[in-house]
Structure formats: C-alpha cells, structure tokens
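What you see is the complex with one protein chain gone and the rest in place.
Lettered A and B in written order, each chain numbered from 1.
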Amino acid sequence: MSDKGNTPGGIPENMPHHLSERLDENLTLIKHLFAFPDNTALIIRNLRVPALDAEAAIVFLEGAAEPKLIESTILEPLLAKPSLPYQQPDKLEAVLREIVTSPSGKKLVELQVLPGELLKGNTIFLLEGEAGALTLETPGFQSRSVTEPQVEHVLKGPKEAFIESAAVNRSLIRKQLKERQLVSETISIGQRSAKDISLLYIKDLADPELVTEMKKRLKAINADTIANLSILEQYIEDRPYSLIPSALLTERPDRACSFLMEGHIVLIMDNSPTAMVVPVTFWALFHTPEDQYLRWAYGNFIRVVRILAVFVALLTPSIYISVSTFHEEMIPTDLLLAIGATRERVPFPALIEVLVMEIAFELVREAAVRIPSIIGPTIGIVGALILGQAAVEANLVSPILVIIVALTGISSFTIPEISFNFAVRILRFIMLFAASFMGFFGISLVMTCVITYMVSFKSFGVPFLSPLSPHYRSSKDLIVRPPVWKQWLRPFNIRSQDSQRKNKPEGGD
Amino acid sequence: MKKGIIAFLLACVALLLGGCWDKLELEEQAFVVVLGLDKAPDGLVSVTFQVANPQVGSSDKGAAQNEPPSDIVTFAAPDILSAKEIANSVITRKISFAHLRTIVISQAFASSKLFNHVIGSSIRDPEMRRETNLIISRERASEFITRNKPRLETRPHKYYAFMQERWRDTGYVPFSTLNRYFQRLGRDTLFLSIYGTTKRVKTKYAREEDQYLAGEIPQQNGDPVQIMGSAVFKSGRMVGTITGEETRIALFLRRKSMAHSYISSYPDPLNPDYQVTARVIKDGNTRIKMDLSRERPDVQVTLPLRAQILSIPSFTDYAEDPRKQEKLRKSIEDSLKAKIDAFIAKIQQTYECEPFLWHLVARKHFWTLKAYQAYDWGAHFSKAKINVTIRMRIESFGKQIGPPLPLEIEEDQAG
C-alpha cells in the first residue's frame, strides 16, 4: 500500500502543490522527486531560448522518452527560432503554439501531475519566470512489432495479435473497426504508480448501465499498482473464488472487434498483449473465431467436436470409475472381461490408478509450460504416454487407463480459452471423487449443482448461460451457429441498445 | 477460510474412506454368464453357475496359461439367491448376475410345480433381468452346461450370444426371455421356450430337414449342443415339446413374427423324387379375424407369404414357364397348409390353448377385462373352427435362369 504521506500522484505531502516561478527551484523539486543524482535516468538539459531571451530547461527520463524526437521537435525549433514578437502574451503558450513542433503537448501548473508525465515518456519544458511547465509528447518505449497470435491460432482469418503497447493495440482495433461511435475512454488507476486503462466501447451499442458499472468497479480498485490486464481481471471479477471466469482475455483484435460490435466493453492496457472483454458468457469462452471464418458446415463440425471434447475432458475418468466399480453391467461382456483380466494384476483400486495417471499428466503439462523452450521438445505431451506405457508394463495401471487419460488430455487441449480450460480440468477431479464415491448417483448430483451454479452465475449482470438460459432472443449462435447471413440479431442478453445487426434477411430467422 | 479448509479436508477423507457401500472393484467380482436350474431332493433347487474367467481368451496382457475359460459349480439351495450366497463359500469373488444372459433349465425341473415359484421369486433381485434367455435342456442343466464346450468360442458367453443371433435367423427355436415367460403365464396362451440338449437320442433321417427335436439331428463331429424345437409351457409349467418345423409354423402364425424368413424344402410337384428349396418370407402381418359370437368360434387366418426359389435339384425349368410356376406355387401352398392344419389340430387337442398369441386378437373383442376373463379364451380355442388361407407369390428364381444342363441334351430335345 502507498505510504501515508503520499498523495495519489505519488508526491510527498510536504511538497508544494504548484510549480514556482524560479527555474532552479522547480528543478530541485523534480530532482528530489526522482532521487537525483542517484537516479541517473533523469536527464536535465539547460538551455537559453534565444527567441524569448530566457533561461530554460528540458527534463526527460532516459528510456521513457525518445532523444531523437526531442532533438528534432523541441531542441532545434527552440534554439533556431529568432526573437520575434510573439502573438501569445503567455511565454509558455507561445513556445507551445509557435515554436515547438511536437504533435501534442499541454501546459501544466500543478506539481503532482508532473512525475506522471515524465514516466509516460513525455518531455517537460521549464522556463525561468513562469510558474508552469509544458509537457510535450515524445514517447520512446520499446515494444515488439505486431506478430502472429501465440495462443489463439486460426487456420483461416487474420493473423495479427495484440502486443504490449496500448497505442498499437488501439490502432489494431481501429484498423478493423471503422466506426464513428467507437469510444476510447481513459481511466487512470493505481495509487502509487498510476496506469492508464483504455475503455473501448461503441457508444450507441453498449448498455450505458454496463459502462457506468464498469467505470465504478475500476475506480473502486484500491491498489498500489496494476501491472496488466491479467491482474486487473482479478480485481474486478464478480466472484473471486469461482471456477468460472467473469472476463475474457483475447490476443486477437478481430475477436475484440466482434465483441465490441455485440455491445461488449473491451479494456486495453499497456504491457498487456491482450484485450479484456466483459461481460462474458459460456459461449464466448467456448467459441473461437475460426467457427465463423469457416463455412457453415465446417464451422459447425468443429463446434460439435469441441462441445464433445468438453464433456469427454470433464467426464471420461469419472465415467470409467463409476462404470467399473458401480455399474459393471454397462460394459459389454468382452470388454468387461478384458478389463478384469488386466485389473487383476494391478495392486491399486481404480480410483488410485486414475489419480496417478491424471496427476502424471498434469505434471507433464505443467512441466511443458515451465520448461525453457530450448529443452522443451524433449518433453512433449508424448512423455505422458510413454510414462503410461511404462506404468502398464510395470503393472502399476491397467492398459485401458492410458487410453482414458490420453483421451481426456487430448480433449482438454481443444478447449480454446485458458480460464475455461482450467475450470474443466479442476472440475474433472471433483467429478472423479464424486464418481468414486457414489457412481452415477454422485456424478448426477454434482452435475446438477454445477449446472445450477452456471445458470445462476452472472458476469457483470449478464447470466453466464444466456441467451440460452434464461432465454433471450439472439442469432442462436450457441452450440451450433446458423449461416452468417442469418445472424442478424445482436444478443439481447448483453442488452445492447441497437438489437439488430442489419435488417432481417429474407428467409432469415 | 480456515473452516473451509477443514471442511474440505473432512470431505476428502469421507470421500476416500466412505466409498465402500456399493463400490466393488471389477476384479473382485465373479460374473456368472450362464445359470443352470435343476430339481434337487427335498424341494430344493440345484443351481449351477458358470463363471467366466477373465484371464482366459480376453486380453493378451493379463492372460493366465493354466486356467480354464470358466468355472462351473453347482449348489442345492431353496432358491437362486440363497444359492448365490452359498456359492461365495467356494468362489473367492462376489457373485454377480450383471452379465447373466442365459438360464438353462432342465426339462424335469421345468415340468415341476416348483419352477414357477423359483423363477418368480428370483425376479425380485435387481440383478436378475427380464431379458435373460431361457433354454430348456433335455438332460440336467448342470450336465448341459458342463458338456457345452464350443470349439470356436473360448469364452462361454460368446457362444450363447452368437447362437442367439443364428436362432433368430433360422426360426427353429422361439425367442424366449423371462419377460415373455411372465407375460404368458396366463391360462389363455402357451409360452414357447428354446429346447436344446447335448445328448443324442435316436437319430432319424427326415426328408424335410426341420422335423427334428433337439438331440435327433444326425450330426458328426462338431459342438455337442443341439438347439432345435421348443418346450411348451402352460400356466408356467412345461407340458410338452414341439419340433423345429412346428416352432416355425407357430411363429409364422403369430400376427407379427420376429424371424421373417425361413429356408425350407418342399416336394417338387413335377418330379416327386426331388425337393425344391425355397426361402419363404412373411409378406406383412398375418391377418386374423375372429367371430366369437358362436359357441364354436370361427377364426379366419390369412398368411401372406412370398417365396424365393433357391434350388431346383430336378432341373425343371420353373423359371421360364409361368404355368409350371403356378403349379409350384400351388404345391408349396398346399404342403404348407397341410402342415399348418395338422399342427393346429394337434395343438387344439393336446394343449387346449394356443402359442400363436391369438389371445391378443381375441382380447380386442371385449370391452372390459372381466368380460374377457369370463369368456375363457383357452377353452374356446380348443373348440374353434380355424381356417388358414395362404397367399403366396413366387418372387424370384435366383441368379440362374435355366438349369445348368449340358448343351447336347437341349439339342436332343430340339431334334
């Protein structure tokens, strides 16, 4: 938490609130704020402005501001301009309007906003005899160039992904969405080191109540600093302990845009190679952009495959356990005898067998993520299967379990969204215990509770399984989707203001 | 938070320790695949269990070399369920009927009064299924089970599963399950059950291949079990047998039949030394009309059939000559009708009841249950005037047009 003596801008309270008229006093203050001379990043260049016949100084932070830009847009004009009678009576205004060539800049008089400006990469121009300063935009942060998405791959469709620069990300969205009403609001949060968060929404589509609610939650955050959107998500979500996420992070600008067009809000922040979408529904977590890019039949085919995968990933181990320890009559006699024959030599109960294999699989999975990428290929997900084969040879587990665990693992990889993926993987273990305790009785009871929880869960006031349940009118883009030209309704559950995407097509409905 | 953790831990412990009520690992159970019922002294029933051994013939990984494919044990007990309990004194695993699909009952036990009580009380056990098949064996059931060592199937359940499919195709035996047994306990209908044996009685060579009863079929080598004909049950007790051919007729005369086509041979009308083999297929449901107003009810049965001629050993050119076809059709119809009439007469005299499920048609003529029960269909059936009409059309003569005669003969005829 912030120190007691600090104001929100990070200025000690005993310091003056306004800049003074004397240059050296101002510089001392700035030096003090930035721990100069220990901090060599603070660069102060004194100069004499011939045009105004006055001492001046420019201040910037190394690494935050771009020196070349300062030279060409600030230093050169300041030093080169002759002393003419300027039209602006105020000297700083004269510098801003008639001398420097930076694309944007403004005058400020309060001391407490000054450090923030420097930290953003702006250059501060101070003039002797003026109780104020100019802040001129000279950003010089390094960021990588736009690349292909790392997580949300598609075979067909745009291949740009968000990067760690908010400006670039906003530009990526603007590029796709030529929309007059696309609003980009900036909200500053964090007490010690404030961060700007861009709130993007389409003014005449998004529900104003939702926008107000979002702003309210952002402002209510009580934190020193918010590193990026992943942290922010955890501050504003509805139920922190829930397995179900309340927000969606996407690295695809096209996805963000399609959500914007449905009336969702998109949050963008520096240092986050993603955009955050709120509110989310089950369908947002389950769909991928590919579903829409592929033709109707193909898109629906992969949807069906994926919904099947969700159930396989969630239920296969528990169904195996309950069938083999409670409902033997379900297994065809031949298979039953085959399982029985191999089980006879395995010392552990079926539950332990499944747990051993499932945990081994999760270990391999976690290892594959954490391992440095140079030695990564040596340990593939194949590792788990080899491990399984060896376990079978050693009579630790029965062969059918390798199939079950592999099937479960593969299925869980098809779930596109990371949060949802985790939810399914954790829920699988709960199901497993329920199944081993009471068979299908346990699975059914837990499943009912899960369904009930899911229908009662709300993300920013929007029911998680809407528009399916509770039912709202929508384009029926749920488990399967209609052809693109029939999706003429915006989902009503997001409460967008303009419910139709276009006029009802002929034959559409 | 702390409370939550404690509750969670407790729940985990409960889950891991508590699951021992109905939970039983697969390998701790002995799956009975065939059950045999015999008469035992003192009003007991002798129950034979054939337990499948999973380690033989199922998986290479877990195969055990020196074990038999199944274990057969017999116990005498008051009923099946107590036998199931006693069996555990010998068999190390818990006896389970979850995969029981076949019950073999000896003819002697099926004819006794006890049978209905034993089978009727066992159905209370949720593990006993109404879909279980019934086989009546000529000899003791334990003997039947022990001697049944199929050559092609290592595991016993596979034998019965495959056999069942074939039975359905050939129609030599009825489709008999416990459910059907319970449905046809009433006095108004007969229940037919599969009849089989592992013993050979007198071997007779019949001209028509389906006039056999199990054990009578001339056979050399092969599996010891013969399944042919059916056991007839009246009011839950076995009262007689009928041959394979009669079983086929009985199934044909039912309104809907499960087996739809039978291959059988008929006398060749133009060359009495030979037989004609034909596949007879039911061409829609049998139509049954009744007039129950008279004391002797009048039953009109129309049996629509189509026939596919499969072989003509006499080489008569039926395929090309419509007049000869007509003769053949008439001859097949007549021979079928003669058999049917004879069988119906036999049933009417012997059993005073019918296996054709015509009682269901008779039920339609009554408005209330009471009126139907008062009518007593069984008694009326034995007096009924039954007229069977066969409507047959010959559909095809196979892929050969003429007989494969040598060319010279044809020239001789021409000349």
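Heads up, the rule we're going with is that a residue touches a chain if its C-beta (ideal position, glycine included) is under 8 Å from a C-beta of that chain, and two chains touch if they have at least 3 such contacts.
In this section, contacts and distances are computed from a predicted model.
**Student:** Can you pick, from "ABC-type quaternary amine transporter", "Iron uptake protein A1", "Spore germination protein (Amino acid permease)" or "Spermidine/putrescine import ATP-binding protein PotA", the UniProt protein name of the chain not displayed?
**Tutor:** The UniProt record for the chain left out of view names it "Spore germination protein (Amino acid permease)".
**Student:** Touching the absent chain in the whole complex: find that residue among A:E71, A:E148 or A:E209.
**Tutor:** With A:E71, A:E148 or A:E209 as choices, the missing chain is touched by A:E209.
**Student:** Which of A:V323, A:L355, A:I400 or A:L489 touches the chain that is not shown?
**Tutor:** If we include the chain that is not displayed, A:V323 is the one touching it.
**Student:** For the chain left out of this view, which of A:V304, A:I410 or A:C449 touches it?
**Tutor:** In the full complex, the listed residue that touches the missing chain is A:C449.
**Student:** Among the options A:L243, A:I415 or A:L465, which residue touches the chain absent from this view?
**Tutor:** Answer from the full complex: A:L465 touches the omitted chain.
**Student:** Need a quick check: the contact residues on subunit B for the chain that isn't drawn.
**Tutor:** The missing chain touches subunit B at positions 21-22, 98, 126, 129-131, 161, 164-165, 179, 182-183, 185-186, 255-256, 360-361, 363-364, 366-372.
**Student:** Just the residue numbers, please: which parts of subunit A touch the chain that's not shown?
**Tutor:** Touching the missing chain: residues 207, 209, 322-323, 326-327, 329-330, 332, 438-445, 447-449, 451-453, 455-456, 458, 461, 463, 465, 468-472, 492-493, 495-497, 499.
Following the convention adopted for this analysis, only the chains that are shown with their structure count from here on.
**Student:** Using CA atom averages as chain centres, what separation in Å is found between subunit A and subunit B?
**Tutor:** Chain centroid spacing, subunit A to subunit B, equals 67 Å.
**Student:** Contact residues on subunit A for subunit B in the complex?
**Tutor:** Touching subunit B: residues 324-326, 328-329, 333-334, 336-345, 349-351, 392, 399, 433-434, 436-439 of subunit A.
**Student:** Which residues of subunit B touch subunit A in their complex?
**Tutor:** 12, 15-16, 18-19, 22-27, 29, 31, 33, 52, 54-55, 58-59, 61-63, 96, 98-99, 101, 155, 157-158, 161
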